[in-house]
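All protein chains but one are shown at their positions in the complex.
Labels for the chains are A and B, by order of writing; each one numbers its residues from 1.
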Amino acid sequence: MLVLDRVSRSFGGLAAVSDVSFEVKAGQIMGLIGPNGAGKTTLLNLISGLDQPTRGSIHFNGQPIHDRPPHIINQLGIARTYQNIRLFAEMSVLDNVIVGLHTQGHAGLLSAVLLLPSYRSEERRLRALAQQLIARLDVQHFEQTPADALSYGDQRRVELARALATHPKLLLLDEPTAGMNATETARLGELILGLRAEGLSILVIEHDMAFIAQVCDEVIVLNFGQVIARGTPDQIKADQVVVEAYLGAAESVDA
Amino acid sequence: MFWQQAVNAIWLGAVYSLFALGYTLVFGVLGLLNLAHPSLFMWGAFFGLVAVNNLQLPIWAALLLSMFATGLLGIVLERLAFKPLRRRNAPHLSALISSIGASIVLINLAQGAFGAQVSRYPFDTFPIQILNIGPVSITLLQVVILGVSLALMLALRWLLLSTRQGQAMRAVAFSERTAARLGIPVDRVIWQTFFIAGALAGAAGVLLGLAFNAVSPFMGTTMSLKGLTVMVLGGLGNIEGAVLGGFILAFSEVMSVAYLSSDLRDAVSFVLLFVILLVRPNGLLGRSSTKRA
Partner (left out) sequence: MDVLSQFWATYGSVVQFALINMLLAISIYFTLYTGLLSLANAGFMAIGAYVSAVLTIHAGTPFIVNLLGGACVAMFIGLLLGLPVLRLRDVYLAIATLGFGEIVRIIAINFDNFTGATLLGGAEGLDRVPKLTTPEGLIVTLLILIVLLIQLPRSRAGRAMAAIRRDENVAATMGINVFRYKVLAFVLGAFVAGLAGGFSAHLTRFVGPNAFGFDTAVNILAYAVLGGTQFWAGPLVGAALLTILPEALRFLNEYRGIVNGIILMVAIVYLPHGLVNPQWFQRFRRTEAA
């Protein structure tokens, strides 16, 4: 479904991502791990269209997306969350998610001003959809709360709800369990597996190895912008190269 | 004819560059556009005029006094208009608006203090002497203006590249947070930057006021868009770019007046501005691409 072919991204002389190739098949949950600075978020930026590769190509369902703008890529079916949580501050949780439903509606500004029935029914429908998503992510108590007033873990769930609102086929998650305790992490893992059961494919960046083992079918390991290993979670956990990469970066791995 | 125009463009370009240097310095170090900079320039011109008319100082002393006074004014501006915003991490838009407000205050203060008319230097301020070098002629004043501008530009370059002060400024320009972690007194560097920018603006004001023998509270407004054009031409925040841009603008203006029409002189800076914004917004010496994420 998602095919990266020798993707590279350099900034001046520095190669953030170098010759990365892999594939995420439909219905697969792929993990992306590596020490900090390995290029994982850059890769997500390249896939989602916020950045362009200097070399190589990215295809989604057969269509090239490496040269397309982010809103088209989302309309083709790719949604994402962010490492640093980028919710729309001061907007309520409900509003954040309703913005995510932008592509699911089509009422124009004029119909809103004239309060046409088509506008009113669409607003009701979108609102109900948003509330469903919020309930599914278990943040319904905070529906009217400004998004930046929530706890870290709750904010991550709101961001996930917002991403799901765009009705994606592929979900890119950037460290979704950061700031969550063990129970919340396990619950998120269940949710992710549930989403896969509904037909979603997922590419997730994570540092939490237990979470990776819980949800991922396959894992890609990145270091210094290059793929250094790939395989099932068990395989890469035992891989010497991977262990050294993490030790070498003096990075503590949650296991 | 051409060489005469070229000579005119050179000393005018030097002043434009001097004006834009302080402007672009603040943008480089703080990331903000201080739209009150042209008003500092105007006040510098008035400081010089007052020094000559009322304090009977020789012109070189007036220049130094004006630079110092305008530098201080720059610090006051920073403390009142920018520091409170920085303290609460306000978006850059707020700083821009605040600088607009400050500019309005400065212009109206000047109007109140000096009247709205054009003021002039007394005749004996600077010896009138014309030098003829081959087919071109240039006045002593214009030579001195060129010399002083170049000297100040070189002094700024030396400051930025060869002193600890300059190093600190460049560190803050790169990243305020990193500079703070390195122990650099960011707040102090910032008001020092404003002092330098103000001093340069003041010098430009005195020199331009002398060159055209016209000082008015509105001289900053006419220079405002030219300053923006020069900065954008060279790349916002880029010191060498400001110098390059200054000469390009002066050259274009002088040539268009000579060969096209003098009505179009003001239009030249807009045309240049729009062309560069559409073709290469980062400026001639800026980065050629903009990262999106």
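Rule of thumb we're sticking to: a residue touches a chain if its C-beta (ideal position, glycine included) is under 8 Å from a C-beta of that chain, and two chains touch if they have at least 3 such contacts.
Source: prediction; values computed, not measured.
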Can you say which of A:Met1, A:Ala107, A:Ala186 or A:Ala210 touches the chain missing from this structure?
A:Ala107
Looking at the full complex, which residue from B:Val26, B:Met42, B:Ala62 or B:Ala81 touches the chain that isn't shown here?
B:Ala81
Which of A:Arg6, A:Arg86 or A:Arg124 sits in contact with the chain that's absent?
A:Arg86
Which of B:Met42, B:Leu65, B:Ile107 or B:Leu210 contacts the chain that the document leaves out:
B:Ile107
Had the left-out chain been drawn, it would touch chain B at residues 33, 80-81, 84-85, 88, 90, 92-94, 96-98, 100-109, 111-112, 221, 224-225, 228, 232, 236, 263, 266-267, 270, 273-274, 277-278, 281, 290, 292-293
Chain A positions in touch with the non-displayed chain are 48-50, 69-71, 73-75, 79-80, 82, 86, 88-91, 95, 98-100, 102-103, 105-109, 112-113, 115, 119, 122-123, 162-163, 165-166
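What we mean here is this: only the chains that are shown with their structure count from here on.
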Indicate the whole-number Å distance between the mean C-alpha point of chain A and the mean C-alpha point of chain B.
47
